[in-house]
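In this view, the complex is presented without one of its protein chains, the others remaining in place.
Entry: chain A
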Amino acid sequence: MRITELFEKGEFVLTAEVGPPKGVEIDHLIKDAHEFLKTRVHALNVTDNQSSVMRTGSLATCKVLKDEGLLPIFQITCRDRNRIALQSDVLSAALLGIENLLLLTGDYTTLGDHPQAKPVFDLDSVSLIHAVKCLENGYDIAGNAVDGTPPKFAKGAVVSPCSDSVDVQLAKMEAKVKAGCEYFQTQGVFEPDKFMEFMEKAKQFGVPVQLGLIIPKNVGMCRYMNANVAGVHVPDDMIKELQADKERTKSGDVGVEICARLIKECKDYAQGVHIMSLGWENRIPEILDMAGIAPIA
């Protein structure tokens, strides 16, 4: 199933991010997915060598999850593959029955664990969306015909509503919509006002947007994100909230509460929620319960 079908039905679409392991032991990921996510989110994003750290592939992990009865979203970045490999992997996804894509430019190589690697960036997020659109129309990006019935995907992308240069981000968002993007997931939001302001401007594009959430695990993590992670800013009062009761922060309860509150505050402006739990998948059901979002039927 394509998740665009859910948006079309007016569903509040819930997704969560999972990262393939560094190695091939995937049992833990599958177990968590069944236990905490299967009945709570519609689909699972599978990251593509996230933060430029080499891991097992996104496509293979998507296939494993699909065989487990879960709905995967294949994340593809332009960092490691040129247009030949990218299009080839998109066709491979179709062959394996994977119909949901999230198309990204990707972090730069030097941010990860192979800083010596050659950065590719032959295409970027916008031209990658265009390439997928071409394949859906029966041609590759070079204009050569592709045999048989063309594949069809739900084509998604990301945007940063709390970026310090949100106008530049909106211009890029518009370019993505024009290229054929059908849904957006946002970078982690900690400032509901900025998200709502952004959505007021973004609604003209007529494309559903899922509110992106990162569970704030502790003060150090928030400070790190404020200094280093683009498009993410944890406000001071939220940091104070995490400082107030050290025990409850350590147990994760404060982070869970913050996420639930963000969902409640932004819900009316978003068409869904995308949770990046960074290993805290087990807390997702609680966040959704607290936000008043029932399990999926």
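Basically, a residue touches a chain if its C-beta (ideal position, glycine included) is under 8 Å from a C-beta of that chain, and two chains touch if they have at least 3 such contacts; residues count from 1.
Keep this in mind: contacts and distances are computed from a predicted model.
Student: Quick one: the chain not pictured, UniProt calls it what, "5,10-methylene tetrahydromethanopterin reductase", "Proline dehydrogenase", "Sigma-70 family RNA polymerase sigma factor" or "Carbohydrate ABC transporter ATP-binding protein, CUT1 family"?
Tutor: Result for the unshown chain: "5,10-methylene tetrahydromethanopterin reductase".
Student: Of A:Lys31, A:Lys178 or A:Arg223, which sits in contact with the chain we cannot see?
Tutor: Only one listed residue reaches the unshown chain, and that is A:Lys178.
Student: Pick from A:Ser163, A:Gln210, A:Thr249 or A:Gln271: which residue touches the chain that isn't shown?
Tutor: Residue touching the chain left out of view: A:Ser163.
Student: Identify the residue among A:Thr47, A:Thr61, A:Gln75 or A:Thr105 that touches the chain left out of the display.
Tutor: Among A:Thr47, A:Thr61, A:Gln75 or A:Thr105, only A:Thr105 touches the chain that is not shown.
Student: If the hidden chain were put back, which of A:Met54, A:Ala85, A:Ala230 or A:Ala244 would touch it?
Tutor: A:Ala230
Student: So that we can see where the missing chain sits, which residues of chain A does it touch?
Tutor: With respect to the unshown chain, the touching residues of chain A are 83, 104-105, 107-108, 110-111, 119, 121-127, 129-130, 141, 158-160, 163-165, 167-169, 171-172, 174-175, 178-179, 187, 228-231.
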